[in-house]
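Apart from one protein chain that is not included, each protein chain of the complex appears where it belongs.
This part shows chain A:
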Amino acid sequence: MRLLTHNMLSSNIKGVANGFPLLIEVEKVIEKQVDFNPDFLKNIFPKIEWQALVQASRSMGYAELPEESPESSMLDSDDFLMKFHHVLLELHLEEGALVCPETGRKFPVNKGIPNMLLHEDEV
């Protein structure tokens, strides 16, 4: 699971008011190289919840994104775009868990696939 997907997923347990962002428990992170596409990054940037991305990237052991949501002028900086690209598309949570911020319920991640299935009493 890449952090772009993490940035969209939310805890779906019944009764949870604020299930976003899911916390990340890491067992194994892998990196896969992806072609750099600045247009895509510029397009997706305004739609990203920055704090959630920064928090997620730190859990994954990457601390080079600025804490504060960057100005859109940062998108002219290749250095920034490369970091954004790396965090969003190249880091994969291969094994671990996503944790509901409200209830602490863990959604396991195996072979890179988060399991968001609910138990009967959570629907």
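By our rule, a contact is a pair of C-beta atoms (placed from the backbone, for glycine too) under 8 Å apart; a residue touches a chain by one contact, two chains touch by 3 or more; residues count from 1.
Following the convention adopted for this analysis, contacts and distances are computed from a predicted model.
K.L.:
Which of "NADH dehydrogenase [ubiquinone] 1 beta subcomplex subunit 9", "Ribonuclease", "Methyltransferase-like protein 5" or "rRNA processing protein EBP2" is the UniProt protein name of the chain not shown?
P.N.:
From the listed options "NADH dehydrogenase [ubiquinone] 1 beta subcomplex subunit 9", "Ribonuclease", "Methyltransferase-like protein 5" or "rRNA processing protein EBP2", the omitted chain resolves to "Methyltransferase-like protein 5".
K.L.:
I need the residue numbers on chain A that touch the omitted chain, in ascending order.
P.N.:
For chain A, the residues touching the absent chain are 1-2, 4-5, 7-12, 19-20, 32, 34, 37, 39-40, 43-44, 47-49, 89, 111-118, 123.
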